[in-house]
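The following block contains the structure, expressed as structure tokens.
What you see is the complex with one protein chain gone and the rest in place.
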């Protein structure tokens, strides 16, 4: 991998919400990067974005990926295209930052891993941004210090107040629990080997036929049991909680700080209404890390396609469990 | 049941920790009661306690229960004696407050329920004191107000820092989870119909062969899923947590208030070291409620032998699950 | 002082809110006491209360105090009568629990102190109940441990949501700040020697002509500076805060624990609406301590008339300052 001084990136899927979210960061707070080209299936939107960022509006993803002006690629296209786009980047020996998930099937994940292996270098970073959140990093640091002993359990909550009508039961795994899957592989430094999804009483606020909330159970190699409540119709707000239980104590993710208001018979603080303000530093840090890695300024790559593939395997076991009702083993 | 103006109670099992704990309350903060007689298998201790409280030291439990001077009985003997003693009280038509559990087997529970039925009046209160805790009562009040919609899940934690060497795997159910079993029957106003115990990685602080912590899963009739972490070697302190998840919001039991100390690079508050200071108001209120009921000052009895029996049935399903590894149905 | 096994008390001022508040405790949770007689200027009310508690309804305070059946007296009459009643109790060599303040003038306080001195025994306990609150006691314990070094400052807040129309500017000192006056004499184990009252912008919710909130500044002998916001029209609720600042850290009084509710975009807990539920344990403990002292079961008397007098002297300096606008010295 060559290490450009300033990384010229192309963004595929520039028109979506996440695309715009990353473009804004890349054009402002991320250091050492410039936006060279953008692609979106919506041509009009693509041209407008290109104009906004002084970038080339490419007509095809291939042209963008293969352009000699582009050092590296950010993939924020829809999930079904991730694997193919990532492989094309690998084929072009271009570093690629791919929004999670790496692929929608385990086969596709494995194919990306294989492609990267053949390319002989670490080219892919998957968008598991929570690894870059300062509070989760502090939790890992405390865990690694050993002062609280070995980890035994974790209790997690992931609630979002509302969801698109197209949300399916499987997407509680692929879009919500997927974050905790990667998080605990990273926090615990070991694989998750079994999983089960349970269906509690459903909220009347969920769409007809949707099981919401769901409870994921996951076991690590050493037996750490992680439970994750995944809710996509929580109504009251966006809320991420995590308590890691160790032998001699526990560590809990804090609520985001907000002014504390005392009003008539109430003391409280505001809860967020959506995800976009929950992990701003993490989203910034993951992109900065990727750019720094491409520039050769850090040697440790971020979460790569092995991680994306391993997360996909755990997700697949959980989705199987949604049908079988049983604990399912993770198979790679 | 006659309603004495001042209830003269006899305490069976006066010498144990719980016996002394209740005697102290009965002799101080509980209104409308006097200690008339005590019994303990340790005769010396029994005489000393009798002297301390100005009470008669009875030679047998039968003499205590049948004494015409005794209006009502408090049973704090060891668990194996609860059912027999309670039935003797019922036979003598004496109101009885029985420390939980009501009995150690479902058959014994059923026999007590049957005996009370035949006696034709509500004579038994079981020591499920959390129903009397002001915070749990407030949680129930908020739930019943309907402002947060229907209950869907609950996440609970019950941790005690250390445990007697005689503690068995089954006792995580009968001595720890039993409180949440009764609590949720009461909070949700419905039966728990299924349960499962899971064994996460065990702490190295637990005795050889003991599974600690354990995770209980319980389902109510309407599908509310309750998870309870039960730990008896938590090391760091005694900690009871509970979050009830409803359709439009959640309610969480607070930590006990304690002065907040800022010291070198730390802001924190003290955690309790054992259960005895965790629910002092609840312990007081349950006894006061029982005395008030015996005096005819309140008409609603506390948790009775039906509740003790139902809790025992749920516990039995959970204990079965410890062996089968499966979800087990509650059978009455 | 003779030490009766069970203390028969007479309550003067039985008909007021505080009178009833104490009667309820004395008749229920306080151990070793019985209510022998009551007096209230409202004869009808007095008779009704006497009947309720099975006590004698005395026609005059003198008859109550001098009655051979009465071991000790609780004074909950209006403030102006405190000094006189307390002196009559001393004259009758009867232990007396006097609701704060001990007297409304420094001269009257001094006269009580003198009377007690002549009587040659500690007969008076003044109702400074915060000394008995478990959290303030824990604060004192931490302070005394020395781990945080010497005390330097304290920041206090005392807010009540609404107040009787008869409330005067001076009563912010005598009815509100008086608690912090006694508290810090006790916490710091030294006298308060100077004080000043400041008038911030007044709330439009206060009655015409009333300065609300006010800020009290008080200095201890060693220079510890205590600021106390006193508000009697806080609207939002009853709120007592206290942060003691030491050389190496601070200690803060916690908010009362209450269930934590997450509802639409809000996480919060309930605030109290009035004082009566704020320090229930403290009110119980102070009365129990007094009864225990009268019974000879504890040798250390509670806050006495010296404390009442010293608090009155500090209050007088603060009230002077309300007019002069200056720092005023405390003179005894």
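We call the chains A, B and C, going by the order they appear; numbering starts again at 1 in every chain.
Basically, contacts are C-beta pairs under 8 Å (C-beta built on N, C-alpha and C of every residue); 3 or more make two chains touch, one makes a residue touch a chain.
In this text, all values refer to a predicted model and were calculated from it rather than measured experimentally.
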Omitted-chain contact residue, chosen from C:6, C:51 or C:150:
C:150
May I ask which residue of C:202, C:266 or C:281 touches the chain that does not appear here?
C:202
Looking at A:1, A:48 or A:142, which makes contact with the chain not pictured?
A:142
Contacting the left-out chain: of C:60, C:168, C:222 or C:277, that is C:222
Touching the absent chain: which residues on chain C qualify?
149-153, 155, 157, 198-205, 213, 215, 217, 219-220, 222-225, 227, 229, 231, 233, 235-236, 245, 247-250
What residue numbers in chain B mark contact with the hidden partner chain?
235-237, 239, 255, 262-273
What is the set of chain A residues that contact the non-displayed chain in the whole complex?
27-29, 31, 135, 138-139, 142, 147-148, 248-264, 269-270
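Heads up, the rule we're going with is that only the chains that are shown with their structure count from here on.
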I'd like the Å distance between the centres of chain B and chain C, where a centre is the mean of that chain's Cα atoms.
37
Hey, how far is the Cα centre of chain A from the one of chain C, in Å?
58
Chain centre separation (chain A, chain B; CA means) in Å:
44
For chain C, which residues are shared contacts with two or more other chains?
255, 262-264, 269-270
